[in-house]
Structures are given as C-alpha cells and as structure tokens.
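Questions regarding the structure given below will be posed in turn.
Here the complex is missing a single protein chain, while all its other protein chains stay put.
Chains here go by letter, A, B and C, matching the order in which they are written, and residues are numbered from 1 within each.
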Amino acid sequence: MTVTILFLGPLRDAAGEESRAVPAPLDWTGLIGAVGTDIAQQLADDRVNIACGGRVLADKTSLQAKDGDEVALLPPVSGG
Amino acid sequence: MTVTILFLGPLRDAAGEESRAVPAPLDWTGLIGAVGTDIAQQLADDRVNIACGGRVLADKTSLQAKDGDEVALLPPVSGG
Amino acid sequence: MFEDIRLLDGPFDPQEIIQATADSTMSKGGVANFTGYVSSSGDVEALELSHYEPLTLPGMEDLARAARDRFDITAITIVHRLGRMVPGDPIVCVAAASRHRRDAINAVDFAMDHLKSAAWFWKRELRGGTWHWIEPRGADHSDLARWKSE
Partner (left out) sequence: MFEDIRLLDGPFDPQEIIQATADSTMSKGGVANFTGYVSSSGDVEALELSHYEPLTLPGMEDLARAARDRFDITAITIVHRLGRMVPGDPIVCVAAASRHRRDAINAVDFAMDHLKSAAWFWKRELRGGTWHWIEPRGADHSDLARWKSE
C-alpha cells in the first residue's frame, strides 16, 4: 500500500535520492509533509508540475494518488 | 571575325544545331536575319532572353555583339 | 506514412536517419531536415539530459501526429538524445518528407518549435569538473505563437 514519489532533474539533487516510497493514499497535504521543507517550498512554485500515473495535473493541489501510483515531481525544464 | 550564336533548351531542337558562327559584329536585326523565320518568331516572345558575353540583356534589341562574343538564346526556363 | 519517433541514450548518426526518411519518400518529392548539435559555448566539457519517460515519448508521438494532421507530409522523423554527450554530438534530428517542399520545411520548423514544450528535459553541464543544472528558461511562447494565427 505505497505511492512512489519520483524526483526529477535538479529536485533529485535536493532530495538526495531518486525516489521515495510513502504510504498510500497520498494527497497534496500528505505530499508536502512527506518531502521535507526544502522541496515543499519548491513545490509551491507555479513552474513546478506534478504528474500522477503518467499525466501532468492541471491543478497539482488536487493530487489523489492511490496504491501503486507514481507521483513525479517535475521542476521547470531547462532553457537553451 | 565571328560571333557564335548558341541555342539553348527547346531552341536547340528548333535550330537543329547547338551553335552557329556568323560574321561579327551582330546586332538585333542581324540576329533576326541569321536564325531563320521559326526562331526569329520565337525571339519576339517577351519570355525569350538573350545573353551576350555571359550577361542577360535587359533590352535584347540593344544587342551589339563583337568578334569573339557568344550570343546565347535563352527560351523560358521549364516549370516543375 | 513513415514515422520514426525515438529517444536514444547512445550516439546516433543523423545521416542514417535522414537517409531512412528520404528512402521512404524516394521519387515522391523531397526531404527537409534539421539536426542540432551540442554547443561548445564557454568551457562546457559535457552535457547530460535527463527526462521523465512516461511524458517525453508520448509527447513526441503526439507532436508527430499534429505535424501529420497539419501538413501534407509522407514521412516524419523525430529523434532526440538522452544521457551524456560531448560538444559536437548530434542531440536532435527532425526530418519530414513531402511531395511539396514548403510542407516538408514547415513540418520540420513546426516540430522543432514544439519539441521544447512537448518534451520534459532537464539539462546539466560539466564545467571545471563540476555539474551545473541549466537554469529554467523564461516564458518562451514566441516560437509557438507563430503557428497559432495561420
């Protein structure tokens, strides 16, 4: 009964790991609590997106991850 | 003391030869007389150009070819 | 319809890719192509591209479909590198074939403009022995806006 949180790009460095398994279900408040203060602050940035089950959420605060879901934290893509 | 008249593209078929040497100098009236009725009629077409010494004449009736010049008769280029 | 949409984590030869796209349309018009190479601006020793697979390849496939719907093309190829590259390495290759030259060129232009928004890529550069993430780009809508009003 777990959800996998996946850290992409620069967020992987901030998290110090590729992914983290947390208990399911997981909503926005649960996610904020699970990732630590540093990443929680970055998630507040409008340019940081969240995908659940392979789909980017239009409103990331509506996150409702179930058992087996992968929740990907997507920082802004790089320029250049 | 000759000018070489060069027939390009479809005009070559009409002329039955690649080129013809005629006495120098050669002006527009001389050219018309030298090429035969069929080609003379085609030369009247605005879309047929004349190059002398490697340059396309803005006004082909101003032709003044000297000894050694090459006068190229340029039919309209093909579409497609 | 020829379609070749790929993400590669090893080197590729753009000429092979263009050739395959061209072969698919031989005697039917022409092939347009754009190939991008890793820049050697500044003191960059290497470039690494990471992505989120469940989003990137479907995004590229949607983009190929959009190009096919919009332009009269007989082939579309979109190939993008991932992983670690050095300056001079090909990083992206887009090719389109059409009976009509303008459609082939416009399809390549369209695909390159939209690739940035279709793909989730994060880049970091190795400079002086240390990896640096490349900053997020600003709002970059002007390239895409070109295709809206037509």
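What we mean here is this: a residue touches a chain if its C-beta (ideal position, glycine included) is under 8 Å from a C-beta of that chain, and two chains touch if they have at least 3 such contacts.
Small disclaimer: the values here were computed from a predicted structure and weren't measured.
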| item | value |
| --- | --- |
| Contacts of the hidden chain among displayed chains | B, C |
| Sites on chain B contacted by the missing partner chain, in the whole complex | 6, 8-10, 13, 47, 51, 54, 56, 70, 72, 74-80 |
| Chain C residues touching the omitted chain (full complex) | 14-16, 18-19, 22, 25-40, 87-88, 99, 101, 104-105, 108-109, 112 |
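The rule is short, and it goes like this: only the chains that are shown with their structure count from here on.
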| item | value |
| --- | --- |
| Busiest interface, counted in C-beta pairs | A-C |
| Distance from chain C to chain B - Cα centre to Cα centre, in angstrom | 51 |
| Geometric centre distance via CA averages, chain C-chain A, whole Å | 27 |
| For chain A paired with chain B, centre-to-centre distance based on mean C-alpha positions, whole Å | 77 |
| Interface hub residues of chain C, defined as touching at least two other chains | none |
| Contacts with two or more other chains, residues of chain A listed in rising order | none |
